[in-house]
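Complex shown without one protein chain; remaining protein chains in place.
Chain naming follows the written order as A and B, and within any one chain the residues start at number 1.
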Amino acid sequence: MIFIFDFFQPHHSHGTSNFKNSNPKLNLQLSNLDFAYPNGTRALNDVSLEIRAGSRIAVIGQNGAGKTTLVKHLNGLLKPTRGDVLIGDWNTREHSIAQLARRVGFVFQNPDDQLFKTSVREEIAFGPTNLQVAAGELEARVARALELCGLQNVRDTHPYDLQLWQRRWVTIASVVAMQTPIVVLDEPTTGQDAFGLQRLADLLEQWEREHVTVIAVTHDLDFAVEQFPELLVMAQGQVIARGDARVLNDESVLKRAGLDAPQLVRLANALGWADAPVNVRAFVAHLAQSKNTD
Amino acid sequence: MNQSFYLDRASGWHALHPLTKIAVAFALSVTAFCVRWDFISVALFVFVVIPFAVWGNIWRPVLRATFTVILPLAVSLALIQGFFFPGAQDVLFQIGPFALKREGLEFAFVTGTRLMLIAGAGLLVVYATHPADLALALVQAGAPYPLAYIIVTAIQLLPEMQARADGILKAQQARGLETTGSLRVRVSALLPLLAPLVYGALENVQERALALDARAFRAPRAKTSWRVLRDTLAQRALRWLLVMFSILLIVASVFVPLFIR
Partner (left out) sequence: MSSLAVEQLGFQYVQAKSDALRGITFEVPSSSITAIVGANGAGKSTLCYALAGFIPHFFKGNMRGAVRVNGMDSKQTPLAQLVTQVGLAFQNPFNQISGAKLTVSEEIAFGLENLGVPRAEMETRIARALELFGLEQVAHQSPYALSGGQQQRLALASIFVMEPPVMVLDEPTSQLDPQGTREVMAAIQTLAAQGRTIVLVEHKLEWIAELATRVLVLHHGELVAQGAPREILQCADEWGLNETRYARAARMARERGLVAKDVLLPQTLEQATNFFRV
């Protein structure tokens, strides 16, 4: 985290002012959203949501609950069958995916559906170039994305000479460099080891400082409750709960969503604690308290 | 997700040996090319392909797919050949400097209907033949096992490629790539769309090869088969006749100039 900060010092004034100009505060508004796939499968059922600019939300639920379908509406990859999606003042029905890319960055699950340049550096520059970012700023953005994603050592490597987990970081970096006010991550923790998860946590912090809205779909509940102050629980094409980690203390929510509780919640339940701590620190604090009162 | 063209129906046409079906399609295509009569392809389509498709209970998909492929082709053929057929004289009508000529339209009609017949006959086989049966039939007929595998997976993987191409299009658009608009925009969008398709395929090839070896694909042993192919003496005789008939037609068309004008 320290190196990120160091890195930003020289760019700080320039980068920040630029950033604020290009990133108005954009709230997301989903109203009465229905979506059915062409084969008739109903994937979203009357979803209404407001996501305020700067929020950090994890979307959780079983496969087939509609998580990915929901987030694919946020940058126009899917257009609603009924209802509307507003990104600030833009209705996604009235804008192409390419236009929406100015407002919403999207990290896909499969990096191999997009990597095509002969070096990591060029790959990262592709998105900002499409957004007509000027050459000087482009270079700074790429350098920053390389740094934040730990790719400095492979900046000139061919993306397909990297391992899958590294290629995933290249796609994250290419969204970082687009500097959109909203970022969607689809299963960012897949295949990451402890170092990768730490880097991801640092990146989330960085986005938070910049007031970027982050919406992540994830199966990793332990990571979700630690890193996301807000959870959106989905089941059968609907949002069945929204709130902080405490929503997972509700047995009926877990049951409807078909989810296992995070490890610390399970442990707190097994120990007979009334409420479950959301992270390790809170758990130990609770433990210390209960030892003191004994 | 439909991963294959094959449509599982209980029909007499389906039950035929794959090679018999292929022989029928082959004889039809050869006839369309060798017989000098402008309406031969249409006649074969109406009196052979359609009845067989009805027999196989696959006439809807066969017709739909044939015309989806052929119609745009036929229109462009008619326009290009109608206006620019070399040496054509008989002007039907004039638009500015361009003249629509009869010879060109006739050529377009014959070529277009031939393609229609070949497409129809091919789909008749593909929709009614289990890919594994096709592979087995090819191997039993002496084709090398890896070759049969490649043919069958190529048929099967087409829908998968289609799905991937769609995923790539969306992914690049989400990075701000414009894919509609002027010709220049479209051309410059080609590389970002095609390159991941190729890279991805190459990336998968190694893993697929690995997976095949893990299943003893290259074991130097006589293979057995889980599916059983039914063949009959009558079908063998029919295939032999169809092949002989096709060869005779080809030979005849070489000696008797049968090409249309």
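Here, a contact is a pair of C-beta atoms (placed from the backbone, for glycine too) under 8 Å apart; a residue touches a chain by one contact, two chains touch by 3 or more.
Note that the structure is a prediction, hence the values are computed from the model and not measured.
*Asks:* Give the residue, chosen from B:V54, B:L73, B:A132 or B:V243, that touches the chain omitted from the document.
*Replies:* Candidates B:V54, B:L73, B:A132 or B:V243; residue touching the omitted chain: B:A132.
*Asks:* Which of these, B:A211, B:A237 or B:V251, touches the one chain of the complex that we don't see?
*Replies:* Looking across B:A211, B:A237 or B:V251, the contact with the absent chain belongs to B:A211.
*Asks:* Thinking of the whole complex, not just what is shown, which of B:V48, B:A121 or B:V152 touches the missing chain?
*Replies:* Once the missing chain is taken into account, the touching residue is B:V152.
*Asks:* Extract the touching residues of subunit B with respect to the undisplayed chain.
*Replies:* 1, 3-4, 6, 130-132, 135, 149, 152-153, 156-157, 160, 204, 207-228
*Asks:* For subunit A, which residues lie in contact with the unshown chain of the complex?
*Replies:* Its contact residues with the unshown chain are 62-63, 163, 165-166, 190-197, 219, 221-222, 258-260, 262-264, 266-267, 270-271, 280-281, 283-284, 287-288, 291.
We adopt the following convention: only the chains that are shown with their structure count from here on.
*Asks:* Distance from the CA centroid of subunit A to that of subunit B, rounded to the nearest Å?
*Replies:* A distance of 44 Å separates the two centres.
*Asks:* Quick one: in the complex, what on subunit A touches subunit B?
*Replies:* My answer: residues 75, 77, 96-98, 100-102, 104-106, 108, 110, 112-116, 126-127, 130-131, 160, 174-175, 178.
*Asks:* Which bits of subunit B are touching subunit A when the two form their complex?
*Replies:* Result: residues 164, 167-168, 170-180, 191-192, 195-196, 199-200, 202-203 of subunit B touch subunit A.
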